[in-house]
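Other chains of the complex are left out, but the ones given are in their true place.
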Amino acid sequence: MPHFTMEYSANLSELVDIGELCNVVHDVILATGLFEIGAIRVRAIRCDAYAIADLLSQNAFIDMSFRIGKGRTPSEKTSTGEAIFEAVTRHIASLFATPHFALTLEIREIDAELSWKRNAIHPRTRQIGS
Amino acid sequence: MPHFTMEYSANLSELVDIGELCNVVHDVILATGLFEIGAIRVRAIRCDAYAIADLLSQNAFIDMSFRIGKGRTPSEKTSTGEAIFEAVTRHIASLFATPHFALTLEIREIDAELSWKRNAIHPRTRQIGS
């Protein structure tokens, strides 16, 4: 944790640099100061088959899911969600100029009792940070 | 919302038209009358690596996840799940004729407090509807 996954319709591949969008989200997560850099994992999953809204071929979506460990306050979670959503919206503003795009974000907490983690990146990034 | 995601084993690619299956699900969701057309996002994710049941190469699965906003009654949620499951089962009846296929569906509600959305499709589809 934190885990950020975007599912997107494949027709966006030619309109959006998805790797760059991952970087945008990464930077916002880091800038909140609520998450350690070594733990940030943003990724995207391309969906080749889909059926969106009124089925026009231009219809497209990005659906973002942010899974975090417990421990942040409600207002920290809200401000994090808002910051990510605003940054993504700004980055892909051209899509919102069309009547064919929809964006969503959901934050969900991970149950510490039923989760496990091992991170070999932390020792390196903590060293750099010290 | 509503978000409908199917994960499926890649060996189904030659047996099922996954895009058509997305359309089948889309139409059932719309026919319930509980969801606005402009918000429906059905998609499929192909899983190239898998290990299913007793590991026969013909073993295959589709696992469907339906995430919806809060506000529907328990019976509305139940009838929606049943309608989708029945339609998909009917559409891929040939798979159930083999001893190698399993289908699942889970409905999960999205927490309104921790979700964000922006939809540029609604203004267009609402205009058509009026």
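Think of it as A and B in the order they're written, each chain with its own count starting at 1.
Operating definition for what follows: a residue touches a chain if its C-beta (ideal position, glycine included) is under 8 Å from a C-beta of that chain, and two chains touch if they have at least 3 such contacts.
As the structure is a computational prediction, the values presented were derived from the model and not from experiment.
Engineer: Copy number for the full complex, please, knowing 2 are shown in place.
Structural biologist: Identical chains making up the full complex: 3 copies.
What we mean here is this: only the chains that are shown with their structure count from here on.
Engineer: Report the inter-chain centroid distance for subunit A and subunit B in whole angstrom, where each centroid is the mean of the CA atoms.
Structural biologist: 22
Engineer: Show me the residue ranges of subunit A that touch subunit B in the complex, using the header's touch definition.
Structural biologist: 7, 9, 45, 47-55, 59, 61, 63, 74, 77-78, 81-82, 85, 89, 95-108
Engineer: Could you please specify the touching residues of subunit B with respect to subunit A in the complex?
Structural biologist: 1, 3, 5, 18-19, 21-23, 25-26, 37-46, 67, 110-111, 113-125, 128
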